[in-house]
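Structure incoming, see below.
With one protein chain removed, the remaining protein chains of the complex are shown where they sit.
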């Protein structure tokens, strides 16, 4: 993960793009890419989307995570660390016995 | 990255959630989380958002990447691999000499 | 508004598209269009976006509302009515004296 992060930062820096990368515009960009990812599934079942659009799905999914790396860098936070911390939080929110096989949100769990 | 992936898959599997995780609903979920991330910047400058909402920004950013891991797993693709491939593609789309210090999209580069 | 609604429904029906227009895919479509609208503001101030992208902003904004009409039709609800009802709800959530000149969400108002 560190290696990918480094590649992405280098890609940005040799193009002198850091000047544009304020957190707000990066969050906007990530949201736009998430919409482009979703567009592959518009009017389609998962199976139809995968059959006809897998290459684009992979590209857009990658773009989302690339923006996640860029945003974490702009915020000065470690992406691996915050994911690890969030998993810990989710483990408390979703105790196995209550959430097993359930689609409920944590605030709807009895 | 493999270790995080494993933690996330395990989190899913001990809760028996794989049954819900079709790619279309995962792409929807990722897009929803991207919106929740963006909500932290609504009516705010980057600085104001970071000052008042950094903890939530970190949580939502982590959620986005957690869904990216889950979607890559549901698709049977390697997340590191597709990011690496996309960086290579972006390097061709954005040659350094043409894109240096420029905000233009690749299809607008002269 | 009824006249626009009628035009949109007619546009859909002469193309035999109602068969695709389940509420879930319409909500997905509306969200995708909202992302395309937002893309016009990526890396730009409001002023820069308006100067260089106003035509596209108008098109994408229209697409969002067209999908809102289509979704309301698929749900069997009256779009004017639900907007009117929501304004009434918002008036209660945001009493003038508490929300005057404030960016706070209703659940943050003291």
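Per-chain residue numbering starts at 1, and chain names A, B and C are given in the order in which the chains are listed.
To be clear about the criterion, a contact is a pair of C-beta atoms (placed from the backbone, for glycine too) under 8 Å apart; a residue touches a chain by one contact, two chains touch by 3 or more.
Computed from a predicted model, the values in this text were never measured in an experiment.
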Candidate in contact with the missing chain, chosen from B:34, B:62 or B:79: B:34
Interface residues of chain C (partner: the chain not displayed): 1, 4, 7-8, 11, 14-17, 19-20, 22-25, 27-28, 30-31, 33-35, 37-38, 40-41, 44-46, 49-50, 54, 57-59, 61-66, 68, 71-72, 75, 77, 79-80, 82-87, 89-91, 94, 96, 99-103
Hidden partner chain, residues of chain A it touches: 28, 31, 43-44, 103
For chain B, the residues touching the chain missing from this view: 20, 25, 28-29, 31-32, 34-36, 38-39, 41-43
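The working rule: only the chains that are shown with their structure count from here on.
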When chain B is superposed on chain C by its C-alpha atoms, the rotation angle in degrees, nearest 5: 180
Centroid comparison with chain B (C-alpha atoms), farthest chain: C
Shared interface numbering between chain C and chain A [over half = same, under half = different]: same
Chain centre separation (chain A, chain B; CA means) in Å: 2
Residues of chain C touching at least two other chains: 28, 31, 43
